[in-house]
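Here the complex is missing a single protein chain, while all its other protein chains stay put.
Right after this comes chain A.
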């Protein structure tokens, strides 16, 4: 299993596109930091930090694009047979890919977080991480937002992996993953109105894309009609369900 995981990581770190995307994210973060420094009225430091200098959204876009291709590329390059004819089982190959996708997401979040802290220290030295906001320090609030974004990221990536088991080309999987991401974001905002109209719709997976919002603003439970622990539980449950469906799809896929 460790061998498979190492092999997956080896492939990912040798993709030039991935490093370009990471460099782009860092560049965007720096750019927004500088723009925020010069135009404090346009971008308040607290807003920039809250979104990791726009890195938060880019983390998800990069993770989705990379995860979408993690299975589809094996079919596109004809390498799936090589992965599967060895002594390993399909389940092990699948889990190694899931772990790699998870590693990427965490790595991107860590880089975005470190960049955020670094940019804040350099550009906004007066921004004190120890200052209390709503009973928590700014540092803890930021960590909580990273954690909640990671949680929703897991749900999104489980759907992306499910999609990637269906496609035979990288481009199709990535395009569908990104379009799906924007549609899911749109749908999650519409869910508020939908839940108010039909209470049962709160059980739909789109509701759990709001988990990060509710973790940061617990009063949001009045709109989702779920407590925060239930939102967290629902997010994890849907992540597991989508991952299982993805595994079943991967297992049935002929090579």
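As a working rule, a residue touches a chain if its C-beta (ideal position, glycine included) is under 8 Å from a C-beta of that chain, and two chains touch if they have at least 3 such contacts; residues count from 1.
Criterion: contacts and distances are computed from a predicted model.
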Next on the checklist: Given that one chain of this complex has been left out, which of "Phosphonate C-P lyase system protein PhnK", "Ferredoxin", "Integral membrane protein" or "ABC transporter ATP-binding protein" is its protein name according to UniProt?
Outcome noted: "ABC transporter ATP-binding protein"
Checklist entry - Among A:61, A:84, A:225 or A:241, which residue is in contact with the omitted chain in the full complex? => result A:84
Item to check | Interface with the undisplayed chain - residues on chain A | outcome: 3, 7, 10-11, 14-16, 73-74, 77-82, 84-90, 254-255
